[in-house]
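Here the complex is missing one protein chain, while the rest keep their positions.
Which chain is which? They are A and B, in the order written, and residues in each are numbered from 1.
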Amino acid sequence: MKKKHSSFGVMILAAGQGKRMRSNLPKVLHEIGGKPLLYHVLSAVGAAKQGVDVSQVPVAIVVGHQREAVEKFVQEDPVLSLMDITFVHQPEQRGTGHAARFAMDSEWGEQRVKEKAAVLVLPGDLPLISPSLIEQMSSPLGRGDALKLLTCDLPDPTGYGRVVRRGKQGSVMRIVEEKDATMREKAIREVALSIYLFDAAFLQVGLRKISNKNSQAEYYLTDLISQAAARRKKINVLKWADHEDLRGVNDPWELALAGRILNERVLRSWAMKGVLFVDPWTVRIDSSVILSEGVVLHPGVILTGTTEIAAGSELGPNVVLKNVQVGQGVKIKAGTVAEDSVIGAQTQVGPYAHLRPDSKVGSRAKIGNFVELKKAVIGDGSSVAHLSYLGDAEVGRNVNIGCGFVTCNYDGRVINGQRKHKTIIEDEVFMGSDCQAVAPVRIGKGAFVASGSTITRDVPSGDLAIARSKQVNKTGYAARFRPAPSTPKESKGE
Amino acid sequence: MKKKHSSFGVMILAAGQGKRMRSNLPKVLHEIGGKPLLYHVLSAVGAAKQGVDVSQVPVAIVVGHQREAVEKFVQEDPVLSLMDITFVHQPEQRGTGHAARFAMDSEWGEQRVKEKAAVLVLPGDLPLISPSLIEQMSSPLGRGDALKLLTCDLPDPTGYGRVVRRGKQGSVMRIVEEKDATMREKAIREVALSIYLFDAAFLQVGLRKISNKNSQAEYYLTDLISQAAARRKKINVLKWADHEDLRGVNDPWELALAGRILNERVLRSWAMKGVLFVDPWTVRIDSSVILSEGVVLHPGVILTGTTEIAAGSELGPNVVLKNVQVGQGVKIKAGTVAEDSVIGAQTQVGPYAHLRPDSKVGSRAKIGNFVELKKAVIGDGSSVAHLSYLGDAEVGRNVNIGCGFVTCNYDGRVINGQRKHKTIIEDEVFMGSDCQAVAPVRIGKGAFVASGSTITRDVPSGDLAIARSKQVNKTGYAARFRPAPSTPKESKGE
Partner (left out) sequence: MKKKHSSFGVMILAAGQGKRMRSNLPKVLHEIGGKPLLYHVLSAVGAAKQGVDVSQVPVAIVVGHQREAVEKFVQEDPVLSLMDITFVHQPEQRGTGHAARFAMDSEWGEQRVKEKAAVLVLPGDLPLISPSLIEQMSSPLGRGDALKLLTCDLPDPTGYGRVVRRGKQGSVMRIVEEKDATMREKAIREVALSIYLFDAAFLQVGLRKISNKNSQAEYYLTDLISQAAARRKKINVLKWADHEDLRGVNDPWELALAGRILNERVLRSWAMKGVLFVDPWTVRIDSSVILSEGVVLHPGVILTGTTEIAAGSELGPNVVLKNVQVGQGVKIKAGTVAEDSVIGAQTQVGPYAHLRPDSKVGSRAKIGNFVELKKAVIGDGSSVAHLSYLGDAEVGRNVNIGCGFVTCNYDGRVINGQRKHKTIIEDEVFMGSDCQAVAPVRIGKGAFVASGSTITRDVPSGDLAIARSKQVNKTGYAARFRPAPSTPKESKGE
C-alpha cells in the first residue's frame, strides 16, 4: 500500500497547570526518575525509530501555565535542545481541542498542512509511553484516512474517555468523557488516552468546528472522532496491551506510582546487564545514571544525576550519590552521602562518609567513618579513616591523616578577598590524631605532625611539628574531681 | 420509614489476649501507625457522622486480659478520654457471646435496653474500619427488626465464620465458625466479621440463651443470627465491598499487614493534599503527624508522634523524626535523627545530625554533619556545621561554631545538686575548631576563641581566648618517627 504521508510531526499538549498536583510547578515539569514528565515524552519521541533523523521531526509543544519555565527547561536540556521544537502559546486552558487548535492555526500547523503531514498528538503527562508505542502510532495512515486512535482496556476506567463502538468489537463511533457518559457508557473498559495520529488538514479544519457544549464547557479533541465517524471516514485504532505504559499523572500519588514503574524498568534493565541488586524494591536510580557489569547495590541505595559506577564496585545500604563518578572495584559502605565528586579505583569509602561538592579521592585510598570532605583532593593511597573534616584541602599521595583532623578553613579573616583558606598536605605526610591545620597552611612532604597539635605555621618537608603541652600526672588528685561512687546507671554520660 | 431507635450505643470487644501475638501486651494495645488497635476503632467511632455529639455516644469496652493496661491507655489518651466510655470486666474469655453478655447484663446494658437503643458491636482488633462503615452500620433498624449483620466476600475466607444463606443470594440463616463448618460450608466466601447492630432488648435476652456446645466450647455471638432466623425475624445485611477495611489482627504478621495498609492510606491522603513522595513505599508516617503542601519526602523517611512539617520543607532519605516541629523551607538531609525538638524556618540540618530531646534550633541556622545536640538552644543564623556535641548549651544568634567543638557538660562533679552543667555562648561569638568548653562556662558576646583551646573560665565579651601550645618544628625529626617506606596498602590507617 502506498503511504499517504511522506511527512510527520508531533504535537505535545503541555499547557495545563495540573491543579490536583497542588503545586505551582507546571504539571509537565514534575519529575520522575530525576527528569520532568515532559522530558520522558520527548525522549520517547526521540528514541522512536521513524526512519528519519530525530532532530528533524518537527515537534510543537503547546504551552500555557508557566510557559516560560517549560520553555526554559526544554531549551536548556542538552538532549532536548537538539530537537526541532516549536512552542505554541495557548493563553487560556479550555480543553485539548482548544490547545490543539492553537498549534494547528500557528505557522507550525500551517506548515504541516502544506506538507500533507500526519500529526501525532501526545499528552505531556504520560511519561511511560515507549518509543515502540510511538513507532506503531506513527506508521502512516491509509489514503483518505483521517485519523488513528490509541485505546486500551483498563481494569478501572474511571475518569477516562470511553470508546463507544458500533456493537461490541465494531468500529469506533465516538469517545465520551467521564462526565458526559451514561451509566452504560461508564461500564465500558476500553478508553481513549488522548494519543492520536491525524491527517494535518483534517485536524486543522476539524478543530475549527468543535464546540464546548458539554458539562465542562471545554473543547475536546475527542470530538474529531465523531466528526470523522459522521463523515464515514475510517477510524483506525491501535489497541495497546500494556496499560502501565499509559499511566497518566494527575496528582502527587499518581506521580509516585509512575515513578515506581519507571524505576523498576530502569533497575530491571540494569539487572539484565549484570548489575546485582540485593533488594531492588528499596533502590532508586535515575534514568540518567550509568552502571556497569558486576556492580552490586545493597538495599536503600539512591543514585541520581550523572552518577556513573564502574565495574565491580559495591555500594552498601543507603548510599546516596548525586553526580558522582566511581571507579572500578570501589567499596562504598553504608550510609555514605556524596555529591559532585569523584572516587578513584579500588578506594574504600564509609560507612557514613560525606563527600560534599568538588571532592576528588584518588585510587587505593580510604575515607572512613564520619569523615567530611568539601572541595578536597585526596591523593592515591592516602587515608582519612576517622571523624575528620577536610575543606578546601589538597592532600598528596600516601598521606596518613589520623582521627579527628580538622582543616580550619575559615576563621573569619578575609585574605585577598577570600573567606575560606587552603590547607596543603604534601605526599607521605603523617598527621597524628586530633590535629588542626589553621589555613592557609602547608605541611611539607614527609613531615610528621604529633597528635593533638594545632598547626598554625607551615611545616617544612621532613620536619616533626608539635604543638602541645607536656603531660602532668598529679598523684592521687583524681579523687578531688570525682563524685561519690555512682551507680552504673548514673555513670553513663549523656 | 419511621426509625425505631432514637438511641444508640457501641460495644467494643477488647478482652482477648491474642495468644498468637506471642506477647504479654493485650492484643488491642499492639500498635499500627503509632497508635494501639483499639485507638483506631474508637477513633473511627468518634469520626463517624451520627448526627449526635460524639462525646455523648455511650461506649462500652469489654476488657479482660490485662484490663488495667487497656483502661489506663483509654483514660490517658487526650482524645479518647473525652468520649463517654464505660469499661465492663469479663473475668474469663469464653467467646464473643460470653463477652457481650457481660456488657448487656451490666448497668450500661440495662440502660441501653431501657432506652430501646440499638447497640453496635465491634471487635477491638479491626483497626482499619472506617467512619463510613460505622455510619452505614448504625443507620437505624426497621421496626421490629432484631439485628443487622456486616458481611464481606473474602478471597480467602479461611478462619472466618461463613454466612449460610437460604439459596445462593437468599436471606441469612446462620453463621458457621470455621471449626464447625462442613466442607461445603467452608467453600462459602461470604463471611461475617463480628460487626453487628442489635436491638438492645433482643441482644440482652438472646445472649442468655446461647450455649457453648461446639468444638471450641465457647459462646458465640453468631448464635444470635440463628435465634433471629428461628423466630423469623428479618436479618438485615450490610455487605461491604472493600475487604481491606475488615482486615483483622491475630499475629505479628497480620499486624504488619494492617500497618502497611493504614500507612498507605495516610500517605495517599497527604499526597492528595500536595505532599510529594519520591518513593512512598519506603516511607512511614504516623496518623498523628501533620504535613503541609509542598513538603517533599525522600525514601526511607519515618515520621512519628506529634511531628509537624511546615510548607516547602524537604526531608532527605532516611530522616527519622519523633515529636519534632519543623518550620517552613527547612532542609533536613539524609539520615538525620531528631526527637522532641524544634527546627526553625529556612534552617539546614544534616546529613547525619542527631537532635536529642529538648533541642531548639532557630531560623536560618545550620546544623551540619555528625553534630549532636542535647538540651541545646541554637539561635537564629548560627552555625554548628561539623562533628560537634552541644549538650546543656545555650547558643545565641549569628554564632559560628567550628568543627569538633565539645561542651564538657559532665566531668563527674556535682554543683548545686546538678551533675550536668551549662555552657552559654552569646551572640556573634566565633568559636574556632577543636575547642572544648568545660561547663559551667560563659563565652561573652562577640568573643573569639582560637582553634584548639580548652575553655575552662568565662570569656568576657569581645575578648580573644586562647589555650594552646606554641608550634615547634623540629628540623628533620620526622624520620625518627616514621617506619621504613610503607606500601600504599600498609599506609592505610585502620
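Definition applied: a residue touches a chain if its C-beta (ideal position, glycine included) is under 8 Å from a C-beta of that chain, and two chains touch if they have at least 3 such contacts.
It should be emphasised that the depicted structure is a prediction, and the values quoted were computed from it without experimental measurement.
S.K.: Write down which of B:R112, B:H354 or B:K375 is the residue touching the left-out chain.
M.R.: For the chain that is not drawn, the touching residue is B:H354.
S.K.: Among B:L82, B:A187, B:A230 or B:L464, exactly one should touch the missing chain; which is it?
M.R.: B:L464
S.K.: Return the single residue from A:G64, A:G300 or A:G444 that touches the missing chain.
M.R.: In the full complex, the listed residue that touches the missing chain is A:G300.
S.K.: Can you name the residues of subunit A that touch the chain not displayed here?
M.R.: 268, 271-282, 293-294, 298-300, 316-318, 333-335, 351-352, 368-370, 374, 386-387, 391, 400, 402-404, 409-414, 419-420, 430, 432-434, 448, 451-452, 468-482, 486, 488-489, 491-494
S.K.: Give me the subunit B residues in contact with the hidden chain, please.
M.R.: 20-23, 251-253, 255-256, 259-260, 263, 281-282, 284, 300, 302, 318, 320, 335, 337, 352, 354, 364, 366, 368, 370, 372, 380-383, 385-389, 398, 400-404, 406, 408, 410-412, 430, 434, 436, 438, 446-448, 453-457, 459-460, 462-469, 481-483, 490, 493-494
Definition applied: only the chains that are shown with their structure count from here on.
S.K.: Go ahead and note the Å separation of the Cα centroids belonging to subunit A and subunit B.
M.R.: From the centre of subunit A to the centre of subunit B is 33 Å.
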